[in-house]
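Here is the structure we will look at.
One protein chain omitted, others in place.
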Amino acid sequence: MTEDGMLVSARDLRRDYVMAGAVVQAVRGVSLDVRTGEYVAIVGPSGCGKSTLLNMLGAIDAPSSGTLTIAGRRLNGLSDRDATWFRLRHIGFVFQRFYLMPVLTAIENVELPMAEAGQGKSARRSRARELLTYVGLGERLRHRPTELSGGEQQRVAIARALANKPELLLADEPTGELDARTGTEVIGLFEQLNRDGTTLIVVTHDEDLARAARRVVHMRDGVIVDEHHR
Amino acid sequence: MTAALLLRGALTFLFAAQSIDSLPPRHPPRSVAIDERLAQDYGIHVGDTIVIAPTPQGKGDTVIVDALVRRTRDPSEVARGAYRIRVHLDELQRLVGYGDRVERFAVGTRGTAGADSALTAIDDAAFGFHAYSSHEIAVESSTTFLVVSRFHRAIGVITIVASAIFLLCIMLLKVDERRRDVAALRLMGISRGTIVRSVVLESALIAVLGSIAGVALGAAVSAFVNWHYQRVYRTPLTFSLVTGQIVVIAVGLSVGLGIFAGLLAAQRLVRRPPLSLFGR
Partner (left out) sequence: MILTLARASLVRHRARTLLAMLGVAVSAAMLLDMVMLATGMRASFGSLLVAQGFQIRLAPKGTLPFDTDATIPDASDIIQQLMARRDVVAVSPVLGAQLHVEHGSASVSAAALGTIAAVQGDYKLLTGRAPTGDDEIAANDALLEAVGTKLGDTLRVAAGFDPQLRTFTGRRSLRVVGRVHFIYLSAGERALAIPLDALQSMEGPSRTNRVSLLMVRLRDSANVESARTGIEQSIHTVSAISTATAIEQVEARLSYFRQLAFILGSVSLAVGFLLVTTLVTVSVNERLGEIAVLRAIGVRRTSIVKQILIEGTAIMLVGAVVGLGLGLVTARYLNSILAAFPGLPEAISFFLFQPRDAWLSLGLLAVCGILAGIYPAWRGASRPIAHTLREEAVA
């Protein structure tokens, strides 16, 4: 956390891509501060750069320019190894398409980040069980992703993202592949997580999910055009 | 230079070019022909005088090297390190104390019919002799090469089996890699038959191109093998031969195996329901 209580502090972030010889400016100078415990939704039309921004916040993608500080750590110029370690310990990521390992069971999927962080087997198994119970899947520990519904898979993915107790949880269209009812369940889970102290930044088209957030940031053409608090 | 019969192993040749015998020859020196390799290894030339003796440091005859003889394409001589010299028959008989004896006669006849009647006549007339046709001798002395031939054939069979398995593995992998594409095509309404034909056509093309490359590689390797072993053993013998028949068999096998592997892989893929290919 920075001195002023900011968990995330981004200044003039830019991200350019070269596609078919032309430079595409996906993010054009975005500055964003997020406090600990906030629940922020980033909304905007397709191609406005919101997923690209989220990837930069998650240290999955490096900005072309600008500065980014998360949990007091400057992310600019981090080596791949350090960025990976940072993601592992400080950031949880939830994807639209769940991206669970199909060869592992639900509990093994949740254990995966803990194993990578060097936790012992019994400790990580215990926490994984606890997390899956928290997300309502206490009875489905040994099921493989192909044996779970979309909503259940997404809940496993959320449990996995929480495995190493990250300060920040990022979600990219987490209800995008879910039906309305299941989407509502996941939205409810996010609200519960935020009530329990998790800082959330979600990117979404889903109005219900955006409404659940405390703060909504609007993006268009790679810049923030508006934001409001609920 | 009269060709003489070689006494198999009876003569211990002690080459003494480096110490030309000081004994005066009893008669004008006769001529001999020596192995080309002997000449190379000891720096002997046509016209040089040498001494040949039946025992090491025994008394011998001074002779003149009249010719160098190159080895024939005889497989039985390939690995033999022993040098050979050709000596006038009577001189050799006298030198080794063999008397008026030889080990064998080689008889030339007019045509095959002449050979058969000569064989019969010799067997009937000669005491204690047996006449063999050249073919019989060749068969008898070929046992070693028959063994090597069988060994090569066994290695060849093992290689073909191994290649077939490798080919199948790789074809399965490559075709399996495209299962999502295949699933999409099937969902679109493309028939199994069309997909199988397209995969088989692709594998046939790969097989043909691979076979052409393989033939070129095989020919190059064969040439190298001959060059290498002809140098090592100092022989004109051909060790490896790529014939039209061999090319036809090899290409036929590889193309056939390639098509079969493609067919098997394709069949395996189209048997599964399209959605299962998506992992659902």
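Order of writing sets the labels: A and B. Residues in every chain begin at 1.
Here is the rule we use: a contact is a pair of C-beta atoms (placed from the backbone, for glycine too) under 8 Å apart; a residue touches a chain by one contact, two chains touch by 3 or more.
Note that this is a predicted model, so its numbers are computed, not measured.
The residue touching the chain not shown here, chosen from A:D61, A:E152 or A:E167, is A:D61.
Checked against the full complex, the one of A:S9, A:N164, A:T182 or A:T204 touching the unshown chain is A:N164. Only one of the listed residues, A:E116, A:E191 or A:E227, touches the absent chain: A:E116. In the full complex, the hidden chain is touched by chain B at residues 8-10, 12-14, 55-57, 79, 81, 126-129, 143-144, 147, 150-151, 154-155, 158-159, 161-162, 165-166, 168-170, 172-174, 176-177, 180, 229, 232, 268. Where chain A meets the omitted chain, the residues involved are 52, 55, 58, 60-61, 80-81, 84-89, 91-93, 95-97, 99, 101-104, 108, 111-113, 115-117, 160-161, 164.
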